[in-house]
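Note that this complex is displayed minus one protein chain, with the remaining chains in position.
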């Protein structure tokens, strides 16, 4: 029979998910199955997306859920519709917070990515010979998104472990997850602490860190006094590296949508068509990319 | 034929025709599974639209419904986890939802503050409460019995769909056959005349908002049960979907005009649009455009119809 | 004193008092840097509020502003990248923004479709266009000269703030001192009477929407310059912020009442609230609650004031 596979993502507008879909499509072409791409921004939409897949005769689906706590509901819905289930990026958890281990998962640990960000900042601080006492850290936060908290906290934990004074970390809560909101929030932090001349910035993604970098420019902090490290590595970050002069956007942790999109789709196909069950857990790593090596890193990760 | 199209029930007829076309052309649409999935996908919008209809008909506006749905869903889960009793959870959710609505009504009716601003404010405050209560994270349900609210079936049809159907019937009746309904329409049609006729406009408004809060709580509980957790971020943007469904269904934002059949059709149009776009595998970005065009087309058709029927805009 | 508080400019006085209190109690608030930062943070809202005021004053509604800002920002960047000329980019953005507004106006005025539904539809369609045009990705600016739009300063004050100030003055003048402004208010007061008095209501509405689109394009260009890229997801939810700012500033959603000073105050209240919350390090979830309470408080104060002044709600 024809194989039909669903690929549900939580934020279809995000380039990351566009890429995942794009690479899943590559697998679909290779193997000749149909890929149904559905965006589902909240729990309710996830439920109807699964019903919808069931109704159109899909045999399985891959999902990046808007919230990991939706786990039991998704598992139940998938079973009710007789669909095979795999997760990508974010791993489902039970009511008590433990991961649902039965569901094959390919993902990245939010905390791990955060730690990579923190490590590269710490390295750069040392390289520039800054005294951590004189440096401020902008924590561009969006705390209602659990992944965001995990990433940012991951980064800050590395900073703190390296001796970064806790008192120098300042919260800049974004009202929304776009650059303008981050810019406005970070501006306040900079103005409030006008005495601090050297800054680092972390946030949930490239857009958030970019906001902090723009804020530093608007209050006249020179590019070499700012170390912003983002997460994602999509175009907004690459654009920074392409600018003629370096900006305070120092680097970004690129995570590869290729494996996530291509491999999960392929595995699901194998599972459906040939009964070959996928690995229960595959973790991929992020890789830090800087102005001078981003092209190489992207090639290594199979993007471009 | 012409009479059918142009009559009071014209929207329903247009809808029926559109439905038939979709059923014939879109594969997998008219299957029992898909129909049930579709109906389940509009449960939240459908339930909340019942009272939003009253709100709009009385010339008011409620932007806080999404937050209230999320908040009361959270409360249901947290209270039943804490007490070990699902009933306690339900009661707590209804109380909280009702309280939010009551406060909205009180502020709007007694302090005469613009409904848009008031509910925009409570929308944020209540969302804040939901986030604070849960520390921004979804809360899982301990007692699997809670899931049964959404999973159980009667005559093969899931309970939430029954609940929605009952709400449609009850609120349709309330609108057309009760003093409450007529007073609502009167307030929206001419608040001054209603006041001068002795209708207690301000307590009517408080009641309508309180009812809206209660109904949001019901929707919130069903949603939490369906998604098996209380989520502080659930139902964002619900307000606009619900208001669109109502307006699509012919409820006038200028007040005074509302009909349950229209609202049901509005709710279904929204649900079918989403459903069909996914069945046809329309790309995410194009879905935005299509969604917008469907909205436009639906009101345009309805307008042409009523213009032809010689009614006043 | 009493006269001051209760007069036409009462809102402004209340605001001045609140401002003084904040300036005295919140550390770092009244510094030049913070003031400039604050003003820059409200540029988008402030500019768009100018024309939203006209829209609301004429009893209309525009939900598509956020999408239009994002879309025209994208277009500015893409067109100037493609042509190598910033001017071409600007013109393209203005044309696109104006076109979106014009279509809104045309559909609303000529086909008499509800403004809420129409702009809800175009909000989605235009967002879809922005996403499709950019494939959902941020588009970087090739020519660094583009950044100068937002970075350049005059008398120590960044250009965007000047632009906003000029818009305030121009639209304040248009509202109070021109036939266009008076006709806008008349339409809001009683559209049918205005039509019978010879006001060309439908072309006025088209103009108002087209102007709104143009102004959104200006805001979009400045925003793109400020964040040094065109972002298809920029400015989501802008519509509600702008409408709140207007309503806070005393613009009536029922039409016919508007004042530029009020709108300026409304915009500033929104900006100051965010600014002060961050200065005071209020936790993210509590910010929701505080934001809601400030909204409520501001309208409540204004209502008490006008009630005391014996005006009608």
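Labels A, B and C are assigned to the chains in the order they are written; within every chain, residues are numbered from 1.
The rule is simple: a contact is a pair of C-beta atoms (placed from the backbone, for glycine too) under 8 Å apart; a residue touches a chain by one contact, two chains touch by 3 or more.
Everything below uses one rule, namely that contacts and distances are computed from a predicted model.
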{"item": "Name of the absent chain as recorded in UniProt (options \"Nitrogenase molybdenum-iron protein beta chain\", \"L-arabinose transport system ATP-binding protein\", \"Light-independent protochlorophyllide reductase subunit N\" or \"Probable oxaloacetate decarboxylase gamma chain\")", "value": "\"L-arabinose transport system ATP-binding protein\""}
{"item": "Selected residue (touches chain absent from view) among C:33, C:112 or C:195", "value": "C:195"}
{"item": "Full-complex contact with the absent chain, from C:136, C:213, C:256 or C:271", "value": "C:256"}
{"item": "Sole residue of C:19, C:111, C:180 or C:286 that reaches the chain not shown, by the stated touch rule", "value": "C:180"}
{"item": "Touching residues on chain B - with respect to the absent chain", "value": "177-180, 182-183, 185-186, 188-190, 192-200, 256-257, 310, 312"}
{"item": "Those residues of chain C which, in the complete complex, touch the missing chain", "value": "176-180, 182-183, 185-186, 188-190, 192-200, 252, 255-257, 310, 312"}
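We adopt the following convention: only the chains that are shown with their structure count from here on.
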{"item": "Chain A and chain B: spacing of chain centres that average the CA atoms, whole Å", "value": "33"}
{"item": "Chain C, residues touching no fewer than two other chains", "value": "131, 136, 284-285, 287"}
{"item": "Residues of chain A touching at least two other chains", "value": "12-13, 143-144"}
{"item": "Residues of chain A defined as touching chain C within the complex", "value": "12-15, 18, 141-144, 171-173, 175-176, 178-180, 183-185, 187-192, 194, 207, 210-211, 214, 217-219, 234-236, 238-240, 242-244"}
{"item": "Chain A-touching residues of chain B, taken from the complex the two chains share", "value": "27-28, 31, 33-34, 36-38, 40-41, 44, 131, 136-142, 147, 151, 223, 226-229, 231-236, 274-275, 278-279, 281, 283-285, 287"}
{"item": "List of chain B residues in touch with chain C within their complex", "value": "63, 107, 111-114, 116-118, 120-125, 127-129, 131-132, 135-136, 240, 243-244, 247-248, 253, 284-289, 291-293, 295-296, 299-300, 303, 307, 313"}
